[in-house]
Structures are given as structure tokens and as C-alpha cells.
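Shown below is the structure under consideration.
Every protein chain but one is kept in place in this view of the complex.
Think of it as A and B in the order they're written, each chain with its own count starting at 1.
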Amino acid sequence: MNETLLDIAGLTVRFGGTTAVSDVFLTVARGEAVGIVGESGSGKSAAMLAAIRLHPPGTGIETERHVLGGEDVRNATEGKMRSLRGRFVAMVFQDPLSALNPLLPVGVQIAEVLMRHRRLGRRMAHLEARALLTRVGIADAAAHEHRYPHEFSGGQRQRVMIASALAGDPALRIADEPTTALDVTVQAQLARLIVQLQRERQMGLIWVTHDLALMAGIVDRVVVMYAGRIMEMAPAGALYFAPRHPYTVALLASLPRLDRKRSPVLPGAPAPPGGVAQPGCPFAPRCSKRIDKCDEVPPLLEIGESLAACWALA
Amino acid sequence: MTRIAKLLRHRIAGGTILGGLGGLLLVCAVLAAAAAPVLAPYRPTDIDLRQRLLPPSWDAGGNMLHMLGTDNVGRDILSRIIWGARISLSVGLAASCLGALVGSTLGLCAGFFGGWTDRAVSWLIDVQLAFPFTLFAIFLLAVFGGGFMPVVAVLSLATWVNFARVVRSQALSLRAQDYLLAARAVGVGTPRILRRYLLPAVLPSIVVVASFSAAQAILTQAALSFLGIGVDPTVPSWGTMLDLGRNYLQTAWWMATFPGIAIALTVLGANLVGDWLSLRLDPRGS
Partner (left out) sequence: MNAIVEAAGIHLSFAETRVLSDINLAIAKGETFAVIGESGSGKTTLGRVLLMLQAPDEGSVLFHGEDITKLSGARLRRQRRRMQMIFQDPYASLNPRMTIGETLAEPLVVHGLENWVGAREKVAVALQMVGLEPAMAQRTPHAFSGGQRQRIAIARAVIAGPELVVADEPLSALDITVQGQIIDLFEKLRDAMGLTYVFISHDLPVVRHFAARAAVMLHGRIVEIGDPGVMFASPAHPYTRALLESVPVPDPEFERHKISRAARAPAPMSRAGQGGACPYVARCRHALSLCGEIMPPLKTVSPGWQAACWLLETSL
């Protein structure tokens, strides 16, 4: 069952004079988990919002190919997109407080999604909502479903968000920094939960984060973004043990590890999207492997199992 | 979503157009007030009984000498309106400033110090709001007589509350900001924190409230002088003109209409500028 859920190519996103995303491509198949990692300014969130056309007004999006759920959505109407979102693709955000309606009890919110996207009757929807809350690990769901979002702890709120995202029984789930604001122990638990759910329902998963270590046990493939471009794309094993792109190498080396001290530090700050003054590879100013050819934007080159955009590897 | 975006963009651009319009209106009023001796064709108290109750120049019977007509004792309406701007603007400005000073200080202290300071100020605000203000103002002025300072003082009583409430709530939310705590951690004393940290942050709001308060003060002053509580007997106020024109609405509509328009345009101008300021200052402010 390798049905392609998302197929997007040549994605460029412009917002207020800057190019947040340049020439990004991505495919996600059913049952597959892809991780997108990047620091601030990498454009990873902007790319995902554009992928489900949830971008803020005034954003310019260009795509060569944009297929979601088997349908070409390049010129899709908002109505069409709305029916796709929730039913086919669901998004979990970093801050559940702003994504959940503070005025409605959580049980009601989940039931609403069920009624709208799965066409369940009110009673069935509430029962299913309770079951979903239990599934995501909220103990005593019957008591908690009447509570409001602010009455939950951060970790529990995120579980509610996940339940709400599951309600539409989506084939594809996009999680944008879902655990960043949470404690490590809660983070670990939620990561486990998301993996379990993904396996159970054979969903496609896109996990966006800045934490390369966190996604290690979750994803099958990793996409590394920097200043709006893809630097490297590789299967998880290849990326963690044989990183090709100098940025990926630096990123892995910068991860704080219990067993060893951090290695030499990468100078400078992550470049803002498309805001690099000189043309060419956006990482060049900080790169130790820089050569003359880096004044031109490198294409993604195949090296072993990975794709890396780096002239120095050619 | 794009439709809403277009609407929003239009509003903001429109905000500048309207804001500009408001600014223009205010500038006219200020010009009139400042240059009254030069601009006004006649003295506002010049009585000319031969020219009484002349309609505006474009009406039958009017003439170009009195563009907006004359009142029941032959005084030139246009000149009286130009001179009247002095009263309205000076009162509006003074009341707004005094209200700003008192209200902002109280609001800042209430919001920043909390505790009983806050309780006292909040209680004062509640009392003020619950009070039938105009009645009280009339009573006070009847007791103390009219005149510039009493009227300004009474009007500030109305406006200070606006400042106090806005500044207080801003100060409350600012109190939780890290950079305030950081300043305390450095060892910065309270006076400097109030002056250099809190005040610059609330200043945009104060300016916005000031423009709305000025509008409110101008309107209230017109109402007061309409009711007979004047500011300066030698200079006509628009409100006094309204009061006079009341009796001549059927026969000499221009006596009340033009001062009424003057009030409306000035207040509109102040409100438009206030709107524009709030759009520009507040969303960017934090």
C-alpha cells in the first residue's frame, strides 16, 4: 500500500519581499514518516503551511506540482482545501492553546470534527470523542471531556490536539514542533504516542522540528532545510551515521550529547530565508568546505543513499 | 481568505486617507483659532443692526460681505465661527492635557504598584464612571461660575478616567514582562523604571486616548455653553451660538447650522486622527 499522499515539487513561497522557501520538493507515501529539520529561518513551517495551503494572506506560492490525496490542488478553491484538511490531512501545531477553541469543552471540539468530517451523529460523535481521548492517554476521559483547554497541562493539551487531529481519520498528519514547548519526559511520551498511532493507522506523517535527535526514532527519512532550501535528504540511517552535507554534519556535531563533549562550534547565526546577500549556496558563508563554485546554487546531487546540495561533494 | 486580506489592506490604506482627512480638518481648526484676528472679516462682537438676519451669500437676499450670513443682531456668522475655534480648541487641548497628566499618573501608579494604590485608584474610577457627570458639572459650574479654568477643570474630571483605565491595564500587563524584571535584577530604582521603561511603552496609548479625549472635551464644552455655562463672555463659543440659534431655527437656520457643522467637523477630525494613530501606534507598539 504505497499510495502517495503528498507530492509537491518546485515549491517557492514568497512573503513580504523575502523568499521564505525556494524550490522545495517532497513526497510522502502511506505508512511513511518524514522528518523536516531546520533552525530558525529554514522555512520548514512556511513550506508545510503552503503544502496544505494554509499560508497567511499576501503570500505568493509557486509550485510545479502539487498533488494532495491524489488530486491536483494547485488551483484548488478554499472550499476544496477545507474539505481536504481535517479529512485527509490534519495538522498539529506547537501551541495547542492557540489552536484549540478556549470557549468550548474539549470533548465538544473533537465531536465537532467527527460530525463534520466523518458525518457521525451527535451521540456517536461524543462517544467516539471520549474513545479518542482515552486512546491518546487522557485517563478518565469521561470526566475530562467536559473540561476546557486551559484546564489541562501543556502535555495533556497536546494530546487533545492529537486526538482532534485524529478525529478526521486523516491519511496524512503534519506535526509542526508539537513537543517543543513541553518537558522532556512528556516529549518522550508524546513522541511514542505519535509513532504508535502512525503505525496503527498506517498514516503518513511529516514531523517538523529543530530537534534532530528527537526525530531519530520516529522518522524513516529526513529532510534538512536551511534558509528556505533543501540541503540534504536521506533515509534516517544514512543521515545520522553518514551525513553528507556540511550543514548536516555541523548540525549533528552541535547536538549536546551525554556521552561526549560538543565538538568545535559552528560560527555565525542561521541565515534568514532568502535573505543571504550573495547568490549561491546560502550556507556558504559559514561553511568550512566552501569552494568557488559555491557562488552558484548547488542542485541536489545523489551520493549513496542521500541527496545533498553541495558542490564540494561532486 | 484573500478577500478578507484585501479588505484589511484597503482599510489600512483607507485609514491613511481618512487620517489625512482628519488631520486636514484639525489643521483648519487650528489655523482658524491661531489666525482669527487676521482671518475673520469682522470682529465677532461687531453689531450691525442694518444687516441683521442676513442669509448665507448663496441664498436669496444674502451678499458676499457676509458669506455665512448674520445673526439676530447683525454679527457675522463666519467671523464668530472662526473666533469660536479658539475656545473649542483651547478648552479641548487643555482638558485633554490635564486629564492625561492626572489620569496617566494615577493609572501608571495603580498598574505598577498594585496593592492599595490600585484599589484606591480603581475605586475612584468606578465612582467617577457611576456618577451622572454632566449634571455634576453643571452644578459645579453654577456654583463656581463659568470661565476658562473652571470649565477645563471640570472637563478634565471627565477625561482622566479614560487615561487612567488604559494606562493602568497596560502597566499591569507590562509588569509581567521580563525586561522589567531584568531591570530590577540589575538594580534599577523605581523612578527610573517608571520613567524609562513604563512610560515610553504607554505613551502611544496616551496619545491615542488624548485625541479621543480632546474630541470628547470639545463636544462637552459645546454642550455646556449651549446650556449657558460659558467660558469667555467676550469670545463667542460654538455652543453659545447654537443656543442663540435655537430660537431662530425656522427663520434663520444658518445661525445654528454652521456652528453645529463646525463642532461636528472638528470632533470628526479629532476622532479620525485618533483612529489613525491607534492603527499606526498600537499594533506595532509591542
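Here is the rule we use: a contact is a pair of C-beta atoms (placed from the backbone, for glycine too) under 8 Å apart; a residue touches a chain by one contact, two chains touch by 3 or more.
Computed from a prediction, not measured in an experiment: that's the story for all the values here.
**Student:** Considering the complete complex, identify which of B:Leu65, B:Met149 or B:Ala182 is in touch with the unshown chain.
**Tutor:** Considering the complete complex, B:Ala182 is the one touching the chain left out.
**Student:** One chain is left out of this view; which of A:Val73, A:Met91, A:Val223 or A:Ala236 touches it in the full complex?
**Tutor:** A:Ala236
**Student:** Which one, B:Phe163, B:Tyr197 or B:Phe212, makes contact with the chain that was left out?
**Tutor:** B:Tyr197
**Student:** Just name the one of A:Gly43, A:Pro96, A:Gly155 or A:Gly168 that touches the chain not displayed here.
**Tutor:** From the options A:Gly43, A:Pro96, A:Gly155 or A:Gly168, the contact with the absent chain belongs to A:Gly155.
**Student:** Where does subunit B touch the missing chain, residue by residue?
**Tutor:** Answer for subunit B: residues 177-179, 181-189, 192, 196-197, 200-201 touch the chain left out.
**Student:** In the full complex, which residues of subunit A touch the absent chain?
**Tutor:** 39-40, 137-139, 153-156, 182-193, 195-196, 210-214, 216-218, 236-237, 240, 250-252, 254-258, 261-262, 265-267, 269-270
As a convention for this text, only the chains that are shown with their structure count from here on.
**Student:** How big is the gap, in whole Å, between where the Cα atoms of subunit A centre and where those of subunit B centre?
**Tutor:** 53
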